[in-house]
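Apart from one protein chain that is not included, each protein chain of the complex appears where it belongs.
Presenting chain A:
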Amino acid sequence: MKPPAKMSKPTSLFVIFFSLFIMSEAVFEDQVGKFDWRQQYVGKTLFAHFDSHSQSSNKLFLATDKNIFASFNSRTGDLLWRHVDKVGPEGTIDILVLHGQDALMVVGGGRLLRSWDTNMGGLNWEAVLDTGSFQAACFVAIQDTVKHVAVLKKAAISLHYLTNGHQKWVENLPDSDTVQYQAVYSGGEVEVYVLGVVPNSHLTIIAYSLEDGEIIKQRSVEAPWLSSVESSCVVIGQGVLMCVDPATLALYTLPIQAEEAPQFNQILLQVTPVQPRLEVSLGFQPVLVSSQPHPARSPISEFFLQLGPDHHVLLQLNADGYTIAALRDFQPAFLVSFATTGEKTVAVVMTPKNETLYVHAFLKKDDSVDYRVLVQTQDHALTFIQQPGRVVWTREEALADVVTMEMVDLPLTGTQAELEGEFGKKADGLFPMVLKRLSSQVILLQAWLAHLWKLFYEARKPHGQVKNEVTIETLSRDEFNLQKMMVMVTASGKLFGIDSKSGSILWKHYLENVQPNAVFKLIVQRTTAHFPHPPQCTLLIKDKDTGLASLHVFNPIFGRKSHIAPPALPRPILQSLLLPVIDQDYAKVLLLVDDQYKVTAFPSTKNVLQQLQEMASSIFFYLIRSDQGNLSGFRLRKDLSTERIWEVVLPTEVQKIVAVNGKRPNEHVHSQGRVMGDRSVLYKYLNPNLLAVVTESTDAHPERAFVGVFLVDGVTGRIIHEAVQRKARGPVHFVHSENWVVYEYWNTKSRRNEFSVLELFEGTELYNSTVFSSLDRPHLPQVLQQTYIFPSPITTMEATLTEKGITSRHLLVGLPSGAILSLPKMFLDPRRPEVVTEHSREENLIPYAPEMPIRTEWFINYNQTVARVKGIYTAPSGLESTCLVVAYGLDIYQTRVYPSKQFDVLKDDYDYVLISSVLFALFFATMISKRLAQVKLLNRAWR
C-alpha cells in the first residue's frame, strides 16, 4: 500500500512541471464546430416502433444490431437520444415492445428486463431475470389496461409489473426438456397462453392464471406436421391459432381457448373456394403475417399469406373460425405490414426488394387515415416515407460500421486545370506556345470576371438566401488542400464519398453480393495530381474463408465504377502490394500474389510488364502466415514467378503473431537525426522496409504471459530487434512510424495498462547517408526503450501525419470513454533522462516520470465523444502545421490537429489594418522627411 500513497505527491508535482514545457492547446468556445463535425449512427434496425402515444408526437424508437436503443425525430431523422449498451452477446437486444410511454426491452439473451421512459429516454427500472435463454415476451392486459409483461424463457415463464418491474410470479414450464416453448399469447382475458411444440409430434397449449400463475388447463394437440410454432404459426381473430404446413400446403386453425380435446381444422390451399387459386412458389416456405394492434384486444382477423418471394395474399378468417376468404392478391409485393389507429387498420405492401418494413398509421384531422412508412433496406439505409410516396429522410446506417477509409485530394478547379493542361502539353514551337499562353490568360481573366460578377450579384441578394451547398459539381481543391474526399468502406459493402469539410455524403455505391465476412483493402492507385487522368481507387474484396478476391475499380471523387476491367482472380489472394512503378497513365501498379506464389499485375499493360521485368530483381515482398507463425520473403523473377529467399518461424506453441505493421508509404521524415545536448547528432535508423511484428504468448498464466515485439527487415528477413515484455498480455495496440514503435499492453502483474516506446538509432555516424538499402546495412541499430504507466485502457492508436514531416508528431489515442487524446510524442521518448543534466535540458527532454499524464485539454474532440471508436485515420493537408483526423467507430468525427500549433498560419484576429496603416504611415513619413531633408539641403546650399 505504501508506494501508491507515495506516488501521488511526485506525480502532481510533475504535472505542474510539465505544464511549463508544453503550453496548453485546446479548442476555444467560438471554434467549436468550425473545423470539426460529428455524425452519430446506430446501426441496422432490428425493432422499430412509432410513438403512438400522442397524436402530435413525431418520435421513432429503434433497437439495432449494435446493441443500441435510440429515438429519432421522424420529421427530420435527427437523433434525439440513444443508449449504447455493451458490445457482444451481453448487450444484444432480444426484443423491444412499446406500450404507451413505456418501452420494454429484454437484453443479453434474457438476462435483463428494462423499461425506458420514451419521453425523455430515461431508464424507468431494470429487473434481473432468471437464467435461461429468452424465447418470447408480450404485454398482458386485464380489463383493457395493460399492467403486466410476460417473459417466456426456455424452461420458465414470469410475469412482471409494468410500473416497477417487480416479479408477480414465476412458474417452471412442464416437460421443458422435451417441449420447445416458443410463443406466449394474451388476448385481454385472465389467462396467459404458452405455446410449445414437440417437433413433428404434438402441440402443447398451457393456460396460466394471471393472478397466481396457476396452470388452469393444459392441452396437447396432435400435429405431426408442425416443427416450429415461431416460424409457421400466428394468432388471428378471436384467439385462433393459424399454422401453415409447407409440405401439404395446408392451413390449420385451432381455437386456443377451446375446451376438451381440441383438434386442428385443415384448410387445403389447393381446394379452397378462394379465387384466385392459392399456389405456393416452388421451394418456398409460406409465411403468415398477422397483427395484434392492442394487447388488451384480440388480433384482427385479416392476415397475409406469403406464397412466394414477391407474392402475398390478404386473407380473412371468417366468423365461424375455420373458413377463409381472400380479400386481395398482391403480386409483385415483397414486404407487407399492418398498422392500426383507432378502429381503422392499414395494410401496406411494398414492391422493391428490401429488408424490413415498419408502418405507422394515424388519423388525420378530417378523420381519414394517413400513414408513414419506415423501410430498412439491405444496404443498411433507413428511409422514412410519407403517404404520397415522398421520401422525407434517409439515414445511411451502414456508416456505423466503417471498415477502412482513405482521403483523396479534390480535383482542381476549371481554371487551375486549364493552367495545368497548358504546362502538361508538349511544346510545339514558339509561336503556338505564345498563343496558348495568351488564350489561357484570357480564360483566366474570364473566370475572374465571372467570379466578380457572382460576388456582386450575391451581395445584392438578402443575406439568408446565399447558400454554399456542396455538390459534386462544385467540388474543388481549396487553397491549402484542407478539404478532401473521404472514401469510406463499410462492412455491409456500401461505399461512401464524404466531403471532409461538411460531412455531407456526396456519393454512395452499394456493392451487392459482398459476403458478410469479407475483408476490404482500399488502395489509391492514381491520385488527383495527374490531370486529365481521373483519380482511381481500387477496392480489394476478399472472402475471409476461401481467400478468393475480387477488385472494384472506381473514381473516388464521383464514385463511378471505372471502365477499366479488373483482372480475373481465380485463385485465393495472399498478399497485395502497391508498387511505386507507374504505367503510362500514371496509375501505380498493384501486384497480387496468389496461393501458388504467382503474381498478377494490375494494370497489366505491355509497358507495365516491361517495367516489371526490368525491376524484377529489386522487387521483394513478404508473406505472413500467423497460423503457422511463419514469416517468409520472396523475390520477383522476370517471368512474374517468385522465389522464396528468407524464412523466419516463430513456433506457434510458444507465441502467436497478433499483428504486423509496416510504415505508411506516404510518410515523410524531415530530419535525419536528433541534435543532442553536446551538439553531436544521433542519426535515426530510418529503414522503410522495417516491419513491426507483435506476438502474444500462448501461455495465458499471468506470471508467464508475455508480449513479444520483433522488428524484422521486410527485404532480408533479418531480425533487427527482438524484445519480450514479461508479464504482459494483449490486446496490443501499436504504431510504427519514422524510427520508433509505440505499443500498449496490459501488465498482468501490476494490473494496469502500460505504454512502451522503442526508438532505433544508427549512432553518431551514418553508414551510407545518400541512400538506404536493406541489402547494404550490416550494422544493427542501437535500440532504446522506455516504458510508462498509462492510466486508461485504449481502443485504438494512430500517429499524426503532415506534408513534410517537420511538425512534431502526436499520438492520437482513442479511449473507451469516446475521447480522442492527442498525446505528444515528446512524452514517449526513451531518451527521457532519469536525472536532469545540462545536456538533457539543452535538448528539451522531459525528465522521466513513470506515469503518463492524461490532460483533459488534450482531448481533441472536447465533448463530442466518438462511441466505440474503432479506427483513426490521419492525412496530411497542404499546410505543414495541419493534420486531418477522422475517427470512426459507431460515430464519425472529423477534425484538424496542429501538433506544433499553427506556425504557418496567421491568426484569425490578426490585425491587418494596424500593420498596413503602420506600414503606410512609415512609408509616407519617409517620403516627407526625404522631401524636408532635400529642402533643408537646398536652403543650406543657398546660404
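In the analysis below, a residue touches a chain if its C-beta (ideal position, glycine included) is under 8 Å from a C-beta of that chain, and two chains touch if they have at least 3 such contacts; residues count from 1.
Criterion: contacts and distances are computed from a predicted model.
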Omitted chain (choose from "Geranylgeranyl transferase type-2 subunit alpha", "ER membrane protein complex subunit 10", "hydroxymethylglutaryl-CoA lyase" or "Transmembrane channel-like protein") - UniProt protein name: "ER membrane protein complex subunit 10"
Using the touch definition from the top, which of A:Trp37, A:Phe50, A:Tyr252 or A:Phe706 touches the missing chain? A:Phe706
With the full complex in mind, choose from A:Gln655, A:Asn687 or A:Asn739 the residue touching the hidden chain. A:Gln655
From A:Ile645, A:Val675, A:Ala700 or A:Leu919, residue that would touch the chain that is not displayed: A:Ile645
Looking at A:Arg718, A:His733, A:His810 or A:Lys825, which makes contact with the chain not pictured? A:Arg718
Based on the whole complex, identify which of A:Ala258, A:Leu623 or A:Leu784 touches the chain you can't see. A:Leu784
Across the whole complex, the chain not displayed is touched by chain A residues 3, 6-7, 9-10, 13, 617, 632, 635, 637, 643-651, 654-655, 697, 706, 708-709, 712, 716-719, 721-726, 747, 754, 756, 768, 775-778, 780, 782-789, 833-835, 848-851
